[in-house]
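Only a single protein chain was left out; the remaining protein chains are all shown in position.
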Amino acid sequence: MTSNRTADLGFARLDLDRAGRTGTPEVVYAAGKTPTQTVACLAALLDGGARPAWATRVDDATASAILERWPDAVVDQEARCAFVGGLPAPVGNVLVLTAGTSDGPVAAEVAATLAASGVGCTRVDDVGVAGVHRVLAVAPDLAAADAVVVVAGMDGALPSVVAGLTDRLVVAVPTSVGYGAAFEGLAALLTMLTACAPGVLVVNIDNGFGAGVAAARIVRSAQR
Amino acid sequence: MTSNRTADLGFARLDLDRAGRTGTPEVVYAAGKTPTQTVACLAALLDGGARPAWATRVDDATASAILERWPDAVVDQEARCAFVGGLPAPVGNVLVLTAGTSDGPVAAEVAATLAASGVGCTRVDDVGVAGVHRVLAVAPDLAAADAVVVVAGMDGALPSVVAGLTDRLVVAVPTSVGYGAAFEGLAALLTMLTACAPGVLVVNIDNGFGAGVAAARIVRSAQR
Amino acid sequence: MTSNRTADLGFARLDLDRAGRTGTPEVVYAAGKTPTQTVACLAALLDGGARPAWATRVDDATASAILERWPDAVVDQEARCAFVGGLPAPVGNVLVLTAGTSDGPVAAEVAATLAASGVGCTRVDDVGVAGVHRVLAVAPDLAAADAVVVVAGMDGALPSVVAGLTDRLVVAVPTSVGYGAAFEGLAALLTMLTACAPGVLVVNIDNGFGAGVAAARIVRSAQR
Amino acid sequence: MTSNRTADLGFARLDLDRAGRTGTPEVVYAAGKTPTQTVACLAALLDGGARPAWATRVDDATASAILERWPDAVVDQEARCAFVGGLPAPVGNVLVLTAGTSDGPVAAEVAATLAASGVGCTRVDDVGVAGVHRVLAVAPDLAAADAVVVVAGMDGALPSVVAGLTDRLVVAVPTSVGYGAAFEGLAALLTMLTACAPGVLVVNIDNGFGAGVAAARIVRSAQR
Amino acid sequence: MTSNRTADLGFARLDLDRAGRTGTPEVVYAAGKTPTQTVACLAALLDGGARPAWATRVDDATASAILERWPDAVVDQEARCAFVGGLPAPVGNVLVLTAGTSDGPVAAEVAATLAASGVGCTRVDDVGVAGVHRVLAVAPDLAAADAVVVVAGMDGALPSVVAGLTDRLVVAVPTSVGYGAAFEGLAALLTMLTACAPGVLVVNIDNGFGAGVAAARIVRSAQR
Amino acid sequence: MTSNRTADLGFARLDLDRAGRTGTPEVVYAAGKTPTQTVACLAALLDGGARPAWATRVDDATASAILERWPDAVVDQEARCAFVGGLPAPVGNVLVLTAGTSDGPVAAEVAATLAASGVGCTRVDDVGVAGVHRVLAVAPDLAAADAVVVVAGMDGALPSVVAGLTDRLVVAVPTSVGYGAAFEGLAALLTMLTACAPGVLVVNIDNGFGAGVAAARIVRSAQR
Amino acid sequence: MTSNRTADLGFARLDLDRAGRTGTPEVVYAAGKTPTQTVACLAALLDGGARPAWATRVDDATASAILERWPDAVVDQEARCAFVGGLPAPVGNVLVLTAGTSDGPVAAEVAATLAASGVGCTRVDDVGVAGVHRVLAVAPDLAAADAVVVVAGMDGALPSVVAGLTDRLVVAVPTSVGYGAAFEGLAALLTMLTACAPGVLVVNIDNGFGAGVAAARIVRSAQR
Partner (left out) sequence: MTSNRTADLGFARLDLDRAGRTGTPEVVYAAGKTPTQTVACLAALLDGGARPAWATRVDDATASAILERWPDAVVDQEARCAFVGGLPAPVGNVLVLTAGTSDGPVAAEVAATLAASGVGCTRVDDVGVAGVHRVLAVAPDLAAADAVVVVAGMDGALPSVVAGLTDRLVVAVPTSVGYGAAFEGLAALLTMLTACAPGVLVVNIDNGFGAGVAAARIVRSAQR
């Protein structure tokens, strides 16, 4: 039976047993919270047993506040994530591809999420379809992966090509990279939703965290 | 090494080895094709080894043409799918939930896709969040599933609630059910993409086929 | 019979008898006005009899200008509201729920509006549907309320669940919290407009003021 | 304590105790259901105790099927609603205004919903702001109402004017009446959401049912 | 016969005879131009005979550069316009109404454009429909006007009401005042385009200049 | 002083004195009304003194019903308008231009509206900017006009060019002619709103009636 | 020097010298014209010297009317085009690729346009990126082409891949093939506009005619 403990901080009611129910603890979304609020949430989650306690969309001020409180916290600047309480040993292997260098921060959030979830990760950057031989060259990586995350902005065409090359599930992350008719990631989002190859599942624009959680669930599912 | 045989029908160039590469054969999208074209595609896929050869978005005229050519074809009217060449024995179990009765045809397409992919399926309909006890009542089904597909139109809120109750991957399918500000499924699509619970992955509006293929990959991944 | 006195300040023509006609005085929308203009409007409304005279979307400069003129003014920083002339004693009880901590400032504007309208308020924060037991736990609060205001960004799914649990009117406030496909509150707005549970009424994105005025009217209607 | 009985029809799981929880029984949304499915749902709701059992978006075929099964059913053609099991005696009074004649069917759905909810209704049609004296002329009706529902398409300007004339809550229903930049009701929806007068709450485009349920809750709230 | 002299400044080719052809000289749109470019354009237009030479969307740096070159230039800060070479004596009378104080800068651009065009202007601010008696009170101003310009943000409902009260042409200017579903003026724009009263013509969001030019043409047309 | 007589038909409340107030009588918008309702409205307007009584968006059934009641009614099939009670003698001259042949029905509605308003009209069709000499060739017509109405679909570029050639007011009517990125007239609407030449005023997509009323007001203004 | 003859048919003013100016004669857009109007336009263009005179978006009724008047007209049913007066001998070679069978009718319009323009064409269908080896297999066709036209619906990803494989100009035609988030071709349009490979130019959704004209200009340019 599931227990449903809650930590009530006044401004937040933390769901302490979410990891037990869903495999992922409640994670603090630091955007829109003060550094003090984020630290208080992390402390409560630690107290509740989360390993690691974990925040996303962490800006510099919040990162400093976390490191001041927990000097051994792990802060991943590219991913804008922070982890307190240690990272688990990784199992399995998720392949994370980016279409371009500018998609790097979102891919970093995927990788950090996998690390916090105890899942291994192979990252290959800048595999744009404008040089399709670069895509074909990742065939061995595809064969070695439990699941694939594809991060792409602008035309968002990479998942369509990758999904035609593998029987692994492809988690597609549109990014807000691009300008004009990219409409802050809308073009890539629509491309991925209408991908002509099946086996492509989509998360929100720039949502590396969600893609990482999903990929971790696939790996864990394979190990159940 | 992958082989890449192609069947060139003039109006179509079928990818005969897609099942070998991706686990799913090329499937005929019958919308926008004549019945004759769909039958010709199915015949070529059968010749190429597909079991089953398979078409989606099949209207009545196309269904008749298929049954005339292959009297033992399986036509699923609710799902608008047709299968030729026999269905494989199912393994694993995917839970398919709908928020309302009107979402039924899309859920039927999910179920038919799973059947053609050799994956088992449990379907529970009309589990809308307006009566949240109905959602809580599916907890045993969630525990017994390898993956979950949630089909919902209108506000599309069901995947957010379900993903908070399980550690299985949740594949969310927005449907075009609704009117006005539902904007033909756009409201549900945006809701699912911004779901406050992680572990939700989204496919195109009304894309039961894509959700089924993805869920089948998860099950197969668990059995690799 | 209604009287229709107007105070003409040149840059503004204030509707002094609006409270008499509508139960709510004209309230100064400080965004787009200079601090001097806002102070002048408040003074004219005070002269016209408003208790309190009241401004929304008050930034720091405007707050300072108000406090300089009326040292006993009440400034609610989280809600960005200012009140001059005293607050009435509260009657009734409106339950104000937020889906997440980041929705706090909008909920604060609801609460401030209720206070200025002489209506009591119970606020419960961070009741997201990803931990649906937190929603179920507010059942006693629902039973004790005259009306409910639900404030939610991202997927905006909370009002759909709440409206299925109560016979009170649910006023839903979408917020601009979220990123990507949240489209500055559009996703939550569409979700709320298409809520599968009836009894949900919607105001503009981030419009805590409008929700508060509406909830106050419900309470007053119950006391007529 | 609330009970949560469910009637499982296979294609639908009806929420039999929704009236107890929310004051409104589960109502059958007939669009997207076959006449047979709608009749089966109504029968189950009747068995479950609903008085009346009730369906919306009823087309001619469904209306005939209902009348064949229950010859004394009430079918409101303009509102496209059907009621089985008798209508309650009305209490209270809701004023329903339309901006133009073409908004009539949506106003009819509001009125039918109020009737089924046991709430009285006064309807005044064609009160467009292009002849603002017609709006001013409804002042006595406003004073006699417990709540106001305003139904308007095209520019959707009527709720802004009405809300400035009354202290009653104004429930605004945008309709899909209009062409071109009316964008199927989007223009009216945005107008109502941004109404310069507070006290306006909005439902989905053409959602007369939702407006009626909400207005009934206001009346009941006043009588609690 | 029309002459078509052009002044070629390299970065700009000014249309020196536009006033002869269209009644309005080429006006410098200073947004996107450097102060130096704007001054050079004004000088060339002066040389070409424009009285006044005229720039819109003038920021502080550009205003300073203009005043340094022509100390007797007229700079209207609220309207962000600058005029060099003297303003003509006004004829006729255009009534300029705003729905709210925040619409003032756009109304100022209308008034400045009329002044530069040699047309008289009466301005009445803050005539919102939430206090419809304020609208009715401008009846004498309407009767005395050759044309009416209505400037409104948020719900943009004012032109619909005004056009029902007068036989003058109503030029409607949506503004970007508002938040959320106002979508930077889109809501007001759609409202005005779908106004239920005929006789309403619409210009771009915040386009006080265009409204002023149009109103001046109406006045001149009446005096031809 | 204005009188404000109203004819209450139950389903409609007609504004009998609108012509006195605004120069244009209330006109029946027949879309969304039954033929019987339209005839009843026309009869009431005739009784109220309208000459002509007038309906727009008249389909074949409504046209037949009108001609059966008033055999001498004028029905303009291209414009989908009907007039009862005689047309006034025309004064003044409005030039109506179309960009293409497919824009004809909207231009016909402009012309019919002018005729009913007692204003003369010169119509020149198919003056697209792809052959700009055709536009230049209408210079004499521009010089002879009191105002110009430009009707264009697809790219909607014609008003920008015309407004650079004349000092007359240009009323621009976007049409829903086109496909794909024309988005049912949205492309032309945006083009016209952002026309680089001032003096362009815009009405709703396909709103020939509104353009005609506006142009008539300009002519009348010139004759006051 | 260019001459600018015009044929005035009342409902249309045909630009007889457009071929001389632009290389392409005025072509009749039959959608929105009656069969009689289309035939009259073709006759006038023939008289004016067009070889062929040419109509697009021809429905069955119009095709019949054309063949009745000119029994030797060429009607291409898939492309919905008709040509009168003979087709020129082809020079050069344009490669026309489609991503799927359903894109066929648009590709047919491209091919028909090239034929009418005297340009040769090689067509390869169903080259979707989900089987990227099919794309790589067209390398010899790319090398033999003067220009490439790529026709694709759904995700519209094919031009991005093709443009990375060739130094020919790629004209991309989004089609309305797809459903849901394809939004009638919008997804493919945005994908193509944001293609990560340069050298991709885009036309309107389903605009095979425009793509053909453009490709013909490239070929002619190469032969000047």
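Observations
Per-chain numbering from 1; labels A, B, C, D, E, F and G assigned in written order.
We take it that a residue touches a chain if its C-beta (ideal position, glycine included) is under 8 Å from a C-beta of that chain, and two chains touch if they have at least 3 such contacts.
Every value quoted in this text rests on a predicted model; they were computed, and no experiment measured them.
When you scan G:Leu14, G:Val96, G:Val127 or G:Val171 for touch with the missing chain, the hit is G:Val171.
Of the candidate positions E:Val58, E:Ala181, E:Ile205 or E:Ala222, contact with the hidden chain is made by E:Ile205. In the full complex, subunit G touches the omitted chain through residues 15, 18, 21-24, 27, 146-147, 163-169, 171, 189, 193-194, 197-205, 209-210, 213-214, 217-218, 220-222, 224. Along subunit E, the points of touch with the absent chain fall at residues 4, 6, 10-15, 18, 26, 29, 31-33, 37, 174, 176, 184-185, 189, 204-207. Contacts to the hidden chain, counted on subunit F, fall at residues 99-100, 128-132, 135-136, 154-157, 160-161, 163-165, 178, 180-183, 186-197.
In the analysis below, only the chains that are shown with their structure count from here on.
Residue contact pairs shared with B-D exceed half only for one pair among A-C, A-B or C-D, and that pair is A-C.
If you average the Cα atoms of subunit D and of subunit F, the two centres end up 36 Å apart.
Centre-to-centre, using mean CA coordinates, subunit D is 50 Å away from subunit G.
Residues of subunit G in contact with at least two other chains: 100, 128, 130-131, 180-182, 189.
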